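Subset of chains shown; positions unchanged.
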Amino acid sequence: MNWTVYLSGEIHTDWRQQLKEGCEAHNLAITFTSAVTDHQASDAAGDVLGEESNNFWRDHKSAKVNAIRTKTLIESCDVAVVRFGDKYKQWNAAFDAGYCAALGKPYITLHDETIIHPLKEVDGSAMAWATTPGQVGEVLKYIIAKG
Amino acid sequence: MNWTVYLSGEIHTDWRQQLKEGCEAHNLAITFTSAVTDHQASDAAGDVLGEESNNFWRDHKSAKVNAIRTKTLIESCDVAVVRFGDKYKQWNAAFDAGYCAALGKPYITLHDETIIHPLKEVDGSAMAWATTPGQVGEVLKYIIAKG
Amino acid sequence: MNWTVYLSGEIHTDWRQQLKEGCEAHNLAITFTSAVTDHQASDAAGDVLGEESNNFWRDHKSAKVNAIRTKTLIESCDVAVVRFGDKYKQWNAAFDAGYCAALGKPYITLHDETIIHPLKEVDGSAMAWATTPGQVGEVLKYIIAKG
């Protein structure tokens, strides 16, 4: 079985890259999927459908175009990894976690100890909590490669 | 039909109270449900099952006890209102919104203009965005009471 | 068992009233539900959340507020009646029929012979086609009241 792993959340560090490289080093049969991680492109996702003068509707249009991708990819993944950094609101990451929880889709959270308390509901429905991409890679290796 | 409305999110202002009073003034047949909104009690929800020395597991235990309630009430509501204040992480509110979205449960967001951008994914799946409890009350009145 | 019957579609004639009176005459235990049928109020459903200068977004906001009601009532009905008149686009009625079909919710169409051909897909998934409210009333009487 080939596994599909959806990578949700923080886009300002290279955790996705680290995780992918780690899994490649283990030769794991994983397809990684993700939202569009180019921040500017993501904010402008709906612009091709016409300019908006109102900020709320510009964001709304882009959010829905992005959701065609994220909703489809989350629903077709086997496991998700949801990463929270130490900055920004990152409500989309928590939203994705709730989406996974309601679908019964297992997810692993990836965040520092400093934000354990505000993430307790998100961690409460997670299957595992990791603090480094290396740990996530080890968990995926165990889940997928172990005979 | 009696409607059940789940109130999720921020617990530091009296928006729940305002909304309830507004709906009562309109004589709407609504049962309001919610997570436990007493912050300290909520954090201690799992303590009766035994003390934990480790913060992560104390939070974990309490989060899961709370989830028995929130998951059940969200799944049995007709509409949710998800409130974001101007402080704190409030990842549980975004988590609830994602949970509703995946279930196809309609929800209304309640927040100021200042946080439109970080909430764009949450608003993108919402059925309405309001800035005051009074507006939410008007929407509920229209939905429920209109002949 | 009390039955809930959702009445969808055309709002310019008194077919809803005729059907209700017919069912009352038979003493049927039916709760009738419906979208808001006051056209002007329905178009303005989202206005309380703030004025929109752009027609598309005004309609969008109102459509979503109305959908909180219609989606909830369709999902909780036992049978729907979908009425098509001889004027207007009435795409919302066909949309409701498709929504019912996907949910496996039985529906009866109510329309004249003149529009059989453009309604063939909508009728193809219906459980019955009637041309008068009286016929719908007879069908409901048979379904509900027959020992």
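Lettered A, B and C in written order, each chain numbered from 1.
Here is the rule we use: a contact is a pair of C-beta atoms (placed from the backbone, for glycine too) under 8 Å apart; a residue touches a chain by one contact, two chains touch by 3 or more.
Worth saying up front: this structure is predicted, and the values here are computed from it rather than measured.
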With 3 copies placed, total copies in this complex: 8
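Going forward, only the chains that are shown with their structure count from here on.
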Copies subunit B and subunit C - rotation angle from C-alpha fit, nearest 5 degrees: 90
Rounded Å distance, subunit A centre to subunit B centre (Cα mean): 23
Between subunit C and subunit B, distance of the C-alpha-averaged centres to the nearest whole Å: 31
For subunit A paired with subunit C, centre-to-centre distance based on mean C-alpha positions, whole Å: 40
Touching two or more other chains - residues of subunit B: 129
For the subunit C and subunit B complex, residues of the former touching the latter: 31, 33, 36-38, 41, 45-46, 48-50, 61, 64-65, 67-69, 71-73, 76
Subunit A to subunit B touching residues, read off their complex: 55-56, 59-60, 62-64, 66-67, 70, 84, 88-103, 113, 115-125, 129
Of subunit B, residues touching subunit C in the complex: 1, 3, 78-79, 106, 108, 127-131, 135, 138-139, 142-144, 146-147
